[in-house]
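Have a look at the structure below, then the notes.
All protein chains of the complex are present and in place, except for one that has been dropped.
Our next item is chain A:
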Amino acid sequence: MATNSIKLLAPDIHRGLAELVAKRLGLKLTDCNLKRDSNGEVTFSIAESVRDQDIYIITQVGSGHVNDRVLELLIMINASKTASARRITVVIPNFPYARQDRKDKSRAPITAKLMADMLTTAGCNHVITMDLHASQIQGFFDVPVDNLYAEPSVVRYIKEHINHKDAIIISPDAGGAKRASLLSDRLNLNFALIHKERAQANEVSRMVLVGDVTDKICIIVDDMADTCGTLAKAADVLLKNHAKSVIAIVTHGILSGKAIENINNSKLDRVVCTNTVPFEQKMKLCPKLDVIDISSVLAESIRRLHNGESISYLFKNNPL
């Protein structure tokens, strides 16, 4: 049992999730000042003592200005460290740069590894994240990483909001087949796969659907949706193959660029994202968006981590 207490820190932008987590834990966010100088540099100070406390920095990285958020986070970690915090945990549900996790081309950087090194160098002792793009990213860190799953929350959402008896789980690309198959196992459903063949020179690109979706409610699952172009195209393919309706459920709804336009113009019935990425403003623009709240999972993991309890329960179950 820890004898010290929890201090929750959050940057000034995207505080929504942090406030939800704080409410669930029955705590207040620690006062701190984050100022941006006119030249763009960040000044940060914590307004109360954190000496020997357990610090949790809850940060969300949305679309746009990712690098600003990252640097603010690093400065916050470092400020906490120099203020003699006992342990600094970064709660970063949507890990930035997670897609650059390997050398997919010659001479490509592995930026996810760089991010991991930067967080560790700044002084963080523990990382809590959710649905990492590749679970190997856990191995990029020299400090413990708890990779939580949105799946229990997604399963719950499907059971409560979708008539899942007639549903089929769809993976929009080959890489997500495993995710889709595990979710379909969980719900006792079939699953199918859409594969996009890369266009060769002088050849048209085409989408291949593997599996039968006739008269089914198709639930497309993925870990990340960015511009939603692929989702929209996948919906077209599915409906052409006589699907009844198409719903997309993604963990990280980054929804950048023309995403809202793409969703509004697409044949998708609904796009459901967890609130790992802030998209409140976008919900006003797009009636098709829906949200799964995962603050309970984060709050419970913080509580368990602080009290030295096992977190593995959260891998299977969704706390209320």
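Following the convention adopted for this analysis, a contact is a pair of C-beta atoms (placed from the backbone, for glycine too) under 8 Å apart; a residue touches a chain by one contact, two chains touch by 3 or more; residues count from 1.
In this text, contacts and distances are computed from a predicted model.
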| task | Assign the chain not included in the display its UniProt protein name, restricting the answer to "Electron transfer flavoprotein-ubiquinone oxidoreductase", "Ribose-phosphate pyrophosphokinase 1", "Protein BUD31 2" or "TBC1 domain family, member 19". | result | "Ribose-phosphate pyrophosphokinase 1"
| field | Hidden-chain contact residue, picked from the options A:Lys23, A:Arg51, A:Lys103 or A:Lys284 | value | A:Lys103
| remark: Per the whole complex, from A:Arg186, A:Lys244 or A:Arg270 the residue touching the absent chain is A:Arg186
| task | Quick one: say which of A:Val90, A:Val237 or A:Val250 touches the chain that got left out. | result | A:Val237
| note | Missing-chain contact, candidates A:His14, A:Lys113 or A:His161, resolves to A:Lys113
| Contacts of chain A with the missing chain: which residues? | 101-104, 106-107, 110, 112-113, 134-140, 147, 149, 151-152, 155-156, 159, 171, 174-175, 177-183, 185-186, 188, 190-193, 195, 197-198, 200, 204-212, 233, 236-237, 240-241, 310-312, 315-318
